[in-house]
Each structure stands twice: as C-alpha cells, then as structure tokens.
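In what follows, a single structure is set out as structure tokens and then discussed.
Here the complex is missing a single protein chain, while all its other protein chains stay put.
Just so it is clear, A and B label the chains in written order, and each chain counts residues from 1 on its own.
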Amino acid sequence: MTLSGYEALFFWIFGLAAIFAGLLTVMARNAVHSALFLISSLISVAALFILARAEFIAGVQILVYVGGVMVLFLFVIMLVNVGAEERGAEEIFNNQRQVTASLIFCLLLVGGMLYAINTGYRGLQARYPATPDAVAAQEILRDEAHAPSATGSSRITKDTERVGSSLYRYASLPFEIASILLLVAIIGSVMLARTLKQEASADDVDPDFESP
Amino acid sequence: MQKYIWLVPLLPLIGAAINGLLGRKLRFSEQIIGGIAVGSVALAFLISVAAVYSYGFGGHAEWPNPYLTSQDGFSFNWIPGGAVSVNHGAQYALLNIEWSYQLDPLSSIFMLIVTGVGLCIFIFATGYMHGEAGFYRFFAYMGMFMFAMLVLVMGSNFLMMFVGWEGVGLCSYLLIGYYFDRQEAANASRKAFITNRVGDFGFALAIFGIIATFGSAQYVNVFDQAKSYPIELIGHWGVLSWIALGLFIGACGKSAQLPLHVWLPDAMAGPTPVSALIHAATMVTAGLYMVTRTNVIFQHSQTMMLVVALIGAATAIFAATIGITQNDIKKVLAYSTVSQLGFMFMACGVGAFAIGIFHVMTHAFFKALMFLGAGSVIHGMHHEQDMRRMGGLKKYMPYTYWTFMAGWLAICGVIPFSGFWSKDEILWNAASTTHIPLGWIVWLVGTIAATCTAFYMTRLMAMTFWGRERFLEAPAGGEADEAHASAYDKGLTQHDATFASAGDRPRHEPGEHVGPVHEDISHHVGTHGHGGHHGAHIPHESPASMWVPLAVLAILATVGGLVGIGPAFRTLTGTQHPGGRLNIVTWLNPIIWNPVTREFNTPEGAHEATAPVETAHAETAAPPIAEGAAEAEHGSAAAVYGDTGFNLAHAVEGSTHSELATEWIFIIISLVVAGIGMLLGGLFYVWRPALADVWSQRLRPLYVASYNKYWVDEFYGLTVTRRTMDLARAVFSFDSRFVDGIVNGLASLSRLFSRIVGGFDKYFVDGLVNTVAAFIMRLMSPLFRAAQTGFTQNYALVMVIGLMVAVAVFFARDILAVFGR
Partner (left out) sequence: MLSFFNILLLLQETETRVDLMKRAAVNPDLSKFLVIGALLFIIGVAGVLTRRNIIVIFMSIELILNAANLNFIAFSRYLSAMGNVNAVAGQIFAVFVIVVAAAEAAIGLGIVIALYRNKETIWVDEIDLLKW
C-alpha cells in the first residue's frame, strides 16, 4: 500500500496538518478556536481516509462528524458562557503537577506506541513478504479495472459498494443495534438537557426535587 | 408374746413423734398430748409385762436363755461391717451389727422398771406440768427419752447400747434445759451433756477394744468368748482390764460417780418429773446396767473390781456428807441419788452384781417416789423449793406426806421396806467379799454413808413436813421456778427476774420481783407484782393425777423389796433365795458369770450349784479353801482371786462359828446405824432445832466444806474449763494471725500479680494496638485519602499510567533487553 508521488505528498501535508491542528486543539485558549481546530483536524483525517482508499468513510466523517457532532459542540460552547476564558482571567490548564505528570506519562506512552508500531511493522513485513513492486503493480491493475468517471478524469472506485454490501449483509445486526443506540442517545440527550420549565410543563419533575 | 418386744421402744417413740411434730401445729389440748404420751407408755408397759411373763413364767418360757428378736425373723442388718481383724483365734471376723432386741433376765428387769416407773411419772407429769405452754415439748422429749432408754436396755449388742446411751444423754440435755430461757438451766444442761461426753469417750474406747478383741459386738458372742480368758489379778493388767476401765469411765459419767458427778445436782434445774425419771430411776442406772451386763469382763479384772468398789464407796460417803447441809429439797434428793448410786457400784465392785441390780430396782421405787413427792410439795407450795420456808406440811398435804414417809423409811433401811433388803445385802456382800481385798473398808464406808443417809433424810422430813409452819412467817417465793432455785443457794433471799420469760412459759417480766416482798405478809395477801396470787400461800394438796402415782410408788417402795429376801432369812423362808424365779437373785443368775466354774450360772441357782462344785473341789484336792464348806458361794471365789486379805465377815464368823449368826449381826448393825441416823435427825430438827445451828458453828470448817460441795465445781472450772477456753483463745489467735495471715498474704500476692499483668496489658499490649491504630489512622489514612481528589482528570491520569504499564509489560522482554545490553 505504499503511497507514492502526489499521494505521498498529500499524505505528508494532510498528516502534518492533522497533527498540528490536533495540537492546537488542546492548546487553544478559546473554546471556539478549539472547536475550529478540531474541525480542521477532522477534515485532514478525512483526506487521509481518501488517500487510504476509504472514500465513503471520509464522506461519512465529514458529514456526520464534522457536520453533526462539531456543530453540536459549537452550540454547546455558545450555551455555556466562556467570557472569562476569552478575557484570559481563567487558567486553561490544570495545576502544574497534573500537567507535568500527564506530559511525562504521555511521552512515555507515545514512545512505547512508536516502538510497538515499528516492531509490529517489521513483523508484518516478515509475514507478508510481498515486494512493494508486485503490490504496487497489482494495485495499478486494480485501479485500471475501475470504470472511469463521467468526466473521464478519474475512476469510480467500488469502496462505497463494498461498504454498503458488507454493512447490510454481514454487519446488519450491529447496524440495527447502532440504530437503537442512536435512538437511546436521542432520548437521553433530550431528557438530560431539559430545563426545569420544560420538565414541569411535561409533568416530569423529579419527586425528590424541591421546586424553588 | 416375746415376739412383740420390738414394739416396746417403738410405742413411746411414736407418741413422742406425734406430740413433737404435731402437738404445736395442730394445737393439741393438754388432754390429748397427755393421753398420747401416757397411753403409749402404758401400752409399752403392758407389752413388757406380757413379754416378761411369757419369757419367764409362761408355757414355753425361754428363761434362762436370752431371747433375741432376730430369732423370730425380725433381724435387721443395721451395719454390715464386713471383715474386721481380731487379735486372737481366726484372723478375721465378720462384723455385721444387727438391730435386734434381747430379752433376758437383766433386760427384762430394766424394761419393767423403765416402763412401769416411767408410767407413774408420766401420769404425775400430766398434772405437774399443767398450764405450761411447752406441754407438748415436754412429753415429746420424755417419749424420746423412753425410746432411747429402752433401746439401751433392750439392745442385743454394744452399739445399740451406745446408741441408747447417747440418746438418753441427749434427752437429758433437752429436758434439763426445758426452761431454756433460764441461764441456770442452760448451764446445767450443757454441764450434764459435756460431763456425760467425757464418760462416753471411755465407753467408746472400750467398745473399740471389745470389737478388736472379740470381733463382734453382740453380747452373746462377746461373753461366750470372754468366758475363756484368763483372770487378771491385781498387779496384772491385761486387755480385759483395759476394756473394763473404759466401760467404767463411761459408767462414771452416766451414773455420776466421783470425778464426774458434778452434773447431777445441777440437773435439778429441770422440771421435777424429769429429775424423778432421768436422774433417779432410769438414766443414771444405765451405768449399773452396763457394768452388770459386762460382769464377765469385770470379773476377769480384779483391779477394776477394786476400783469400782472403792470409787462407789467414796462417792457414797462424799455425796452423803454434802447432802446434810443443802437447803433445796431437790438438791438433797440429788445428792442422795449420787450416794445411793455409789452403793450400787459398791455392790458390783464386790461381786454382788445381782444385788446391785436389786438396789437399782428398789432405789427406782423410793427415789422416784420421793422426787415426785418433792414435786408435789413444790407444786403445793407454789414452786417454793427452799426447805427453810417449809414446815408442818403434814396437815396440808396428807397424801404427799404419807407416801413420802414410805419412801423415807425405805431409804433409811427400815425393815420390811424395800430399801432395807437391798442395802443390807450390799453391806453384807461388802463385808464378806472374796473377789477383792479391802472389803471391810468398803463395808465401813458404806455403813457410815448409810448413817448419813438416814440423818439427812430425816432432816428433810422434819424440815418439810413436821415442825413449825415457817412459810407463814416468810412468804414463799411463789412463781419461782426450779431454775431459780440456785438463787437461794447463793444467799439471795429474794430474786428478781433477769429476763422476760420465753413464750413457752409466761411468767416474769425483767425486773419483776419474784419473792417475798415483806416479812410481814398478813397485809399483803394477793398484792404481789404478778398474778396477784401470792402472799401467804396456803399449801394445798396436789390433784389426783399427782398423788395417785405417789400411792402406787409408795406401795412398791413398801413391798417391792420382798423379791429379794436375802439368805439371812432362810430359817423363815426355808431357802436361800425364796420365791423361785420371782427372787431377783435367782432370776438374774443366768447372766452372772461364775469365776469358779468359769461359766455363767445355771438356773438352779449358783448357790445350790456350787455345792456339787464344791464337793468336786474337795474330791480333786483343790487348792485349800481358807474357810469351811459352809462358805459355799464366797469361799469358792477365793480359789480364783487368791488371798484377798482381811475379810470382816470371816473374822466375825470366826468368833460366832455360824454363818447365820454372822449375817444377823450385820443386819442388826445396819438397822442400828439407821436408827441412830434417824434419831439424830429427829434430835436436830424436831426436838431441839437450835442444836443444828450450834453444831454447824462448832464444826464450822466441815460445815462450810460440805455446804460448798467441797469446791469440786470451782476446781474443775479452774483447771479444766478455764484452761480449755484459754487453749481455744490461743488457737483462735494463731489461726487469725498465722493462717489468716497466710491467706491474706496470698491474696496480696495475687493482687500484686494482677497489677503487674494489668500494667503489662495496659502499656504493652494496648500500646501495640494503639500503635497499629495510629499507624493506620495518622499515616496510611491520609495517604490513601489523598487519592480521592474528586478531580476526574486525576483518575484519567491514573488510567493512562495503567495503560502505559500494560504496554510496558507487553514489551517487558525487549525493555529488559535494552537495559541488559
């Protein structure tokens, strides 16, 4: 799956962009800035998905993740007042001990992960000894097999088709369960975020709650 | 009828149990209580009479063999004793003590005396004790006493005798202390019991010796074996002498002989019927019974026979001389009893056991008579006991007077009253004995004692019944009870009650003056502090329930001696012992052991039987007999006991050359001395009353010694009583200091030890626990608590750390390789 040429170039661009955006997400003072950086990070990752030939997932990521979840985040950020934070009166990071300890362990953890990746990849290579040339040649062949698009400048991949057929056939049970999960999430979030007035009008006040 | 003799002790016991247990609870009236008591004794008497008749005179008379109830299947194995080792013959014997009654000549006489005289006394007591709140208690104790006494005399072995011995001692204590709220009575009852106990110690040792020697306690077994033992003459002291010594110590205690006589006069603190029954007729004769029962053993020990005779003689004269000076009528009679008991022991000591029992019988008659008469006098004089305040009662109390006179003549030994026959035989046997040496001293002392007896009994008659009516001049004490009689002796002419009387006897309040208030009584009729019936007491005759027994006893005292008409009268009666089996000597012969034949006498009579024995002696060239063949009974004994020194009877006979004449000489001597005594008594107290004071002044030392009873009580108190209490105090102080000190010391040690352990526990153990707790609380707790920050990101950090650790573990090999390189 070696990327080459422009793919490699765009891989590095979007990869670094994702990391950079992620870093800024956790370091931004303003929560809205944080959200926007996260959006950019997510879009970068969507691009990486496309580079990984998972076009459908990229689309889903942008539509659902960015278009739904991040919008929701922005709504909630607006709901809770962060004026003080913007003015710089509040500290954005935790106390020093917590931050220090976290960074140390995170560094240790990333060291461990990187080492694991390297070791694992060497093992994988030992397992799948196919040369990159043969692999690349096969991929080219497959890519050539795809139907060209309407404009003729690219080919229409079969990723969506594959995901769909797999999702509705082999993964249909998790699919249905996921839909129930979403239903529960809807109900739960509606219930959690009601105001007292809304609860009272629905006659759904907590019996232990003393009305003010 | 002999089969039913076991009922004889049982009936009084049942009566006593009913009276004692139910008398107070069910509030029996005096008639019922008295009826039960008298009825039970009367029934016992009737059964005794029938049994003795059928034993001795009936169709299948078993006399002379003893009859045991175990023969007819009523045997009861009381103590299955098992094997006991004996020191002769077979190594072991089976000591099974049975509870069975023995009817033989000796016990039959005592049965009749105890139940018969007892019956008279019981009837008297129903009248005498009338009005007492403790009526039931009195008859309960009397019934118990009858039971114990009958067990004593009817028992078939030494242990039953001992049971009865102790039982009568107990009942004597209870009855002397009947007026338990009086200090004198309590002291007297204690003294009687303790003195008895001293004697019982010797008796118990003797029983142990008997069991160890003979391997049995049954009379028939013991005496059968004892027959064959060698006789121990004076100077040889063997096992039988030891046994006899123990037995005699017991007899001294019970029958008030010389060293242990001190309790009997004090025992007069009890009610008069008690004094009559227990301390005249029956209990004090238990010693005589025991000595006669064991005459086999005594006759084997010449030393002990001598001791018995000498102590008996000493007691006789000792007590007689004291009785001369006493003023309390009951005390005179008490000392008279002691003296007469001495006479009885004299008889046993010189070998005339049957005569001793004969004197027991006649003494029971006339002494009980006189005690009851004294009781009647006391009752009539409203409980006045001091003879100095009596006098001239002859015309106020005629029945009492005439019956008392019969007793007086009997005790003085006037022919043909009962006392003459027995006392004369005693003196004759003392003079002529060949069992022991010094028989003539015993005779002399006995004669002097007889003179004194006659003197003081005449004095008693004179002061009480004849002469001036002194009670009109100095009013009688009135309501003074027997226990206060000693107040008179102490010279207190009037006595005040010290305590209020106990519930049983509603009489005095403390401080209430009990006695004559003024010398002049004529103005104070009925104005005494209590009851209002004092002043000039006009004595009155006693009711019928009291003088009828007196009459019965008077008849017995008059004619009762005829069962023992002595051999001196053989010219009149034709035989040595007239009356066949009714003659007491003949009757008792089978239980007397003859040292010559070394067997118990056969019923044909020892005296007739010794004739062929005597000829046998002559034929076989027996050891020379000092006197002629006419000395059948006594000369034969000389062969056994050796030369016993001067023999008065033989000396007299040496000059008269006729045994009959010798005997009559002694009879005349005893009649003469009795007459002298009576005449002197009449002189001093009837015709010349002033002489009494004159002579008491002239013989001042003797008078004082006699009046103070020779200070024997004081001597005992000083040497024995006080020293015992000193010992008790010493032991107590030792115990409280040393023994208690040890105990307290141990307690202190325990406390100290517990303090140490407590300190250890407090500081060490608790310190440990506290350290652990402090460690957890102060050190670890904040530590662990610090982890609960509530800060979610801390928890997330911990999760990350855990994740990192998991990764590290996954790559542990490689990490170690890194460091190992």
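Here, contacts are C-beta pairs under 8 Å (C-beta built on N, C-alpha and C of every residue); 3 or more make two chains touch, one makes a residue touch a chain.
In this text, all values refer to a predicted model and were calculated from it rather than measured experimentally.
Within the full complex, the residue among B:Leu21, B:Ala796 or B:Ala817 touching the omitted chain is B:Ala796. Looking at chain B, the residues touching the absent chain are 785, 788-793, 796-797, 800.
The chain not shown here touches chain A at positions 1-8, 11-12, 15, 18-19, 22-23, 25-26, 28, 31, 34-35, 38, 41-42, 45, 48-49, 52-54, 56-57, 60-61, 64-65, 68-69, 72-73, 76-77, 79-80, 82, 85, 90-95, 98-99, 102-103, 106, 109-110, 113-114, 117-118, 121, 124, 128, 130, 132-133, 135-136, 138-140, 159, 162-163, 166-167, 170-171, 174, 178, 181-182, 184-186, 188-193, 195.
The criterion applied here is as follows: only the chains that are shown with their structure count from here on.
Per-chain CA centroids place chain A at a distance of 129 Å from chain B. Listing the residues of chain B that touch chain A in their complex gives 791, 793-794, 797, 800-801, 803-804, 807-808, 810-811, 814. Across the complex, chain A meets chain B through its residues 94, 98, 101-102, 105-106, 108-109, 112-113, 115-116, 119.
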